[in-house]
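A single protein chain has been removed from this complex, and every other one stays in its place.
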Amino acid sequence: MSSRMDSIWSKLDRKATAIAEFTIRQYRTRISTWAVMIAGILALSMLVLFYIDGLNTEFEAIDNDGDSIDHDSDGYPTGQEIIEGTDPFSAQSFPVGVTPDPASKWINEDDFDWDAIEANDMSQGYDDDGDCRTRTTSSQRDQNDNNIECDVYMDWNIYTQEHTIYSDGGVDEDPDENLYGQEAQHRAFVLGIGKFGIVYMLGIMLPLFLATGLIREEMSSGTMHYMLAKPIARGEVLLYRMIGYIGVTWPYIMSICLVLCLITGFAGPGESIFRWSDIGIWMSISLSAMLVSLVYGTIFCGFGILWKNGVILALLLGVWELGMAFVAIASGGDSPIKFFSVIGWGLTLVDSATMIFWPDNNTLIEVGLWGGGQSVTSWFSGEERFVSLPAAEALSTFSGSTSGLSLAPWASAVTASLVLIIQAAMSWFIGQIVFKSKEID
Amino acid sequence: MIPDLTQEGKAETKEWKPDLTAPVVMFDRVSKSYGRINALSGVSIGISGGVTGILGLNGAGKSTMFKLMMGKLKASSGAVRLFGTDPWKNPAPYSRIGFVPEHEKLHDWMTAFDFIVTFGRLHGMTRDEASKEAARVLDFVSLTDVMHKKIGQFSKGMRQRVKIAHALVNDPELIILDEPLQGCDPLARTTIMNVIKELGRMGRTVLVSSHILHEIERITEQIVILHRGRVLALGNSHAIREMLDQHPHKILLECDKARNLAKSVMDINEVTGMSFVNENQLLIETRHLGAVHSRLPKVIVDGKHTVKGIDNPDDDLQSILVYLTGGFL
Partner (left out) sequence: MEEEPFEPVKEKPETYGAETPVTGQSQMSAAWSADEGETSASSAQVATLPTGQVFDQIYQPWRGTLNPRWMRNWAILRHHVLGIFKTGHRPWGIPTKLFIFFVIIASSTDVALALLFGLLGDSDLYSLWGVNRDNMYGHVMGFFPRNILYYPVVAALLVGGMISEDRAHGTSALYFSRPITRFDYAAMKFASIAIILFFIINGTLALYYFADILVMGKGWAWLIDTFPMFLATFACGILLAFTYTSIGLSLSSVSRGRFFPAIGLIAILMGTRTMAYIIDTLFDKSILYVISPYDAVAHVCQAIIGTEMTYDHPWLWSLASVVIINGLALYLLAGRVSSLEVTRE
């Protein structure tokens, strides 16, 4: 050889590609890699099957305000009689010279007319079927006392951190269940499978299977001796092995997100042929899962270096992270304790992206939970609560209403990504210190 | 590029340069203990050039010594130096070193060629350079015809040769072989021995460990004998034997008529005893092995005896160790 590389800090790119390439090829020869990846695809496919089944099931249209019923059997449904100003409860009083409407016209006839992006303290809604506008007195038409007749007023209570909806009554009270349900179900599915299925499950399972033994298995089988007898620092070996690891996991995560984005984008509800706004959500899910799997991978690999039974530490961390994932989801994203975990930041990233790409998401949840203002009183607690629309509960479970960072959505997305990258760098740094001072038999 | 704080030899500051005045390998009063067990105690040796055999029974400290050199273990006390540099936490000297570990485990899923190319690239070679080097070293250990086969299909001897080839890919100045002959059949043994001898002739410093003396003697005369973590003897193997002359030695002569031969051998003053194994074998006891060996040919020729073989039955590591330790093994 003409020129001898005397410094271990020269030709780093060559060493890096050599180890990363070696690692990827090593993964390729292992059955467990394939088993884990195929199991992941099977599990996600099963979820998608349920999603497609859900799309094909139409939500039953419910006459929330009951005005399709012809109480007085005069041939005219109640809603029509109210508009025409006749008495819906008297068979003698009916509009003369008007053809009676079919009952179906008075089902789902007063859908939401909400256009506000941030619907806090704002007047919303339009009374499509006119049962509010035809009321006689002004005070009857403005029951929520905001000096606007026949509207819905949405109030943000900063103490309870909850929206409250005050309606004038008869406004947007008979929404289209199927339209709402399909949209909410689609969003809930994207967020549910994205946050739990991809960011948490894939994000933690891939590292558990693929990264825990990355250094440890080589150490215990003795093949590490070959690599460590080369002019290359152990910290670099760890780093480049991790690069090989993400060389396998990142394309896998990205292609899964791409396929799911295409399936749900084309199959999902909506006017356009493809749901373009979903792309941003899927990108954030993919980015979050990739970063989370990198952080976990580095930590688990470090556990493996630290201790022969590092998998026990990894499992304990996994349980902690599962708890944090539930805390983050149950609190709707607004929980400071979630920031003491990796998954908390990963979910924050997705929540921020939801606020960017689906700005109406919180409104959609509130509207769905309000459901047109119909309420039932629980026989159990005596508490009065609104009857929510289908899939509204699910959407509210899986969406984070806030990033918990009191920053603009873009800023919190960037912050969460940076924190995850810093977490990965820190775990690499600690891991290489442990590795460097490890005596290897 | 990477903030590795305690690392020596950063490219940005100074390149690692071997200290040409220092011995290639130097152990200065090195001790290594695992808990209460002393694997090495106060070993001081310096080795530069030629093939050196490290001899010792299992657990004598050979592997510990190599692991200290390869920075796998940290010396409990004393200094280990390779080209004048401490290898603990500093892999810089390994650019000039080839190491053959004793572990049998290899990356079975790779071909021999890929294995050597991959690990060659860790020396900073490009893929092309590494391929050229890999072809060269595989030819050197005569594995060219099977180099594109998976290592998993190789026999033990071939695997050992792959390991040796991988260590030679950077054209190292110091080659460390931990038990390279273990578990090989005679044919593979001969090939590997020739490879090691060839390396010695090329002026490299080669360290070979073994627990079988005559194997090492077929490769080199320069030996270090380790026992229980201490250096028992060091230097030319024949010279060490000479120094052991004070101890009784046995020589087994195989001849036609043992009784006739015995009469002639009696004339050698240094012979202290004789016994007949059977009528064709004569066993001589002496305290001056060298002297007897130098006079024996003349006695045999003068007496017109037919001698089929001369053998030192106790001339293996075991008996040398018995002498050196005074019988306490």
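A and B are the chain letters, set down in written order, and residue numbers restart from 1 in every chain.
What we mean here is this: a residue touches a chain if its C-beta (ideal position, glycine included) is under 8 Å from a C-beta of that chain, and two chains touch if they have at least 3 such contacts.
Every value quoted in this text rests on a predicted model; they were computed, and no experiment measured them.
> Please pick, from A:Ser93, A:Thr223, A:Ser335 or A:Thr397, the residue that touches the omitted chain in the full complex.
The missing chain is touched by A:Thr397.
> Which residue from A:Ala103, A:Met205 or A:Met283 sits in contact with the chain not drawn here?
A:Met205
> Of the residues A:Ile62, A:Ile193 or A:Leu389, I need the one that contacts the missing chain.
In the complete complex, the chain left out is touched by residue A:Ile193.
> For subunit A, which positions touch the chain that isn't shown here?
Answer for subunit A: residues 32, 39, 43, 46-47, 50-51, 53-54, 185, 188-189, 192-193, 196-197, 200-201, 205, 208-209, 212-213, 217, 309, 311-312, 314-315, 318-319, 322, 391, 394, 397-398 touch the chain left out.
As a working rule, only the chains that are shown with their structure count from here on.
> In angstrom, rounded to a whole number, how far apart do the mean CA points of subunit A and subunit B lie?
64
> Spell out the residues on subunit B that touch subunit A in their complex, using ranges where they run on.
1-4, 6-7, 9-12, 15-18, 67, 70-74, 89, 91-99, 101, 103-107, 109-110, 118-119, 121-126, 129, 133, 166-167, 170-171
> Within the complex, which stretch of subunit A touches subunit B?
Within the complex, subunit A contacts subunit B at residues 1, 4-12, 14-15, 17-19, 21-22, 25-26, 29, 221-223, 225-236, 239, 429, 432, 436-437, 439-441.
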